[in-house]
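With one protein chain withheld, the remaining protein chains of the complex are depicted in position.
On to chain A.
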Amino acid sequence: MSEHAVTLRVNGIAHRLQLPARRSLADALRDGCGLTGTHLGCEHGVCGACTVLLDGVPVRACLMLAVQAEGAEIRTVEGLAQGATLHPLQQAFIDHHALQCGFCTPGFLMLAVAMLEEDPDMPEAEMVHRLSSNLCRCTGYANILKAVQAAAAAMAR
């Protein structure tokens, strides 16, 4: 299988990779860039564990080829915290017990980052609608919603 030279810009850093055209963006992030915070729960586009931001828009990294992401600004969970300071959403997830096993958490965080960047005053019904695109098997979701609402409030301050 022939390899392609691809440069992925992830969290502001350029990664030059050699990979086959069939390599998914998720696999390239994990194996090529060493960013294993992006998780794979289904590899068929339903669970959202692999959600990353592509030019600010949440995408399923399992459904996209790495070669398609060339030239885009990619953001993953590893880019959220500024050193020791957590992103308000990360802090809110901890404070509100919005994670148990934590496997779905990176996907939910990236989904929620995009939500709050798009509309800091997002109404609850819209939040629920958006969050319903990802699956969590541990928390029953109630605390995830609480955390996103708390982060929205914290970011408005």
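The working rule: a contact is a pair of C-beta atoms (placed from the backbone, for glycine too) under 8 Å apart; a residue touches a chain by one contact, two chains touch by 3 or more; residues count from 1.
Keep this in mind: contacts and distances are computed from a predicted model.
Taken from the listed names "Methylaspartate mutase subunit S", "MinC protein", "Ferredoxin" or "Xanthine dehydrogenase family protein molybdopterin-binding subunit", the protein name that UniProt assigns to the chain not shown is "Xanthine dehydrogenase family protein molybdopterin-binding subunit". The chain omitted from view is touched by exactly one of A:V6, A:L99 or A:M122, namely A:L99. In the complete complex, the residue from A:C47, A:V67, A:M122 or A:A152 that touches the missing chain is A:C47.
The chain not shown here touches chain A at positions 20, 22-23, 30, 35-44, 46-47, 49, 76-78, 80-81, 86, 90, 93-95, 97, 99-106, 109, 128-129, 131-145.
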